[in-house]
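Every protein chain except one is present and positioned as in the full complex.
And now, subunit A:
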Amino acid sequence: MMGEDPETFTQKDVDRAIEYLFPSGIYDPAARPLMKPPEEVFPNRKAAEFDEAGRPHHFLFYTGKPNFFKLLHDAAETIQTLYKFEDKVIRKKEIPDPNAELELLASVWITREELEQSLVEKITDLEYDNFKLVMERIVSLPYSYRCKEFIEKYRKPLASQRFALEIPKPSYDQDGRAFITTYECLRKKARGDVTIRSPGTGKITINGKDLTYFQDVQSREQVLFPLIFSEMLGKVDVECNIEGGGPSGQSGAIRWGIAWGLRSFVDKNMLEAMQVAGLLTRDHRRRERKKPGQPGARKKPTWKKR
């Protein structure tokens, strides 16, 4: 198809072909035509649950949610075995191995939706809370590392810190000052680039003007926030070229650009703090389109009884 080699045809090629063959202007990408293996498109369904005699396979079938309660059942069983093991160890007068302790800081429990998907059952909030309670109980036991696989199955790693690996090294200009330029600082409709020079005196230049380029305090604060947060105010010079959009979009773009550029000048702890503070996260929100039949994106006409 389309002059491609069918042997090395990947999903990406399929997507491209579909986009070419069925061009679609539908606003929501999820509603556009697609071709994918059915397993990816349709959620799993439960297998047949009865034998020839009409009796259910699963011993917890009459609970209504066999898979979920099976999970709780297993968890309870695990707790019991761990208790027994603990008693045994205490009788032998030994202590748990401190090196084998579970590392749980880098991961979190899977969300309710993910749990539903893996169990192929709908569960309520209360049930999800119960699930978490039980799992926490297991984790809190001293010998929980013995059932590591069971716990790992229901945890997922935190968002990986991609930026930590690819921080660019600053280049040096004629004066020997380190500088780094962040291109494509985007927010709303604003586009621009930000250059950070270190060491500096805290001079901020925006389109050739100083901070008075922004009239309102909020925008100025936005620009200053990454500098204040990383305690670099007065230590670096910042130059920005920015165009498009309004004050809040422009200041938001500059804020991201400064924070992104500052990665090269701050230590690792600060980097993590900046990440947690949301300084390194791009804000992808855009203006939502107006819908026909209503006055705004979400606003509905005034409701009148008659």
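Note that a contact is a pair of C-beta atoms (placed from the backbone, for glycine too) under 8 Å apart; a residue touches a chain by one contact, two chains touch by 3 or more; residues count from 1.
As a working rule, contacts and distances are computed from a predicted model.
For the chain that is left out, the UniProt protein name among "Small ribosomal subunit protein mS29", "tRNA (carboxymethyluridine(34)-5-O)-methyltransferase", "WD40 repeat-like protein" or "UBC core domain-containing protein" is "Small ribosomal subunit protein mS29". Residue-wise, the contact with the chain that is not shown comes from A:Gly234, picked out of A:Pro168, A:Pro199 or A:Gly234. Contact with the chain not shown here comes from a single listed residue; of A:Ala106, A:Val217 or A:Val276, that residue is A:Val217. Across the entire complex, the residue among A:Gly202, A:Gly246 or A:Pro295 in touch with the chain not shown is A:Gly202. Residue-level contact of subunit A with the missing chain is found at 202, 204, 210-212, 217, 220-221, 224, 228, 233-234.
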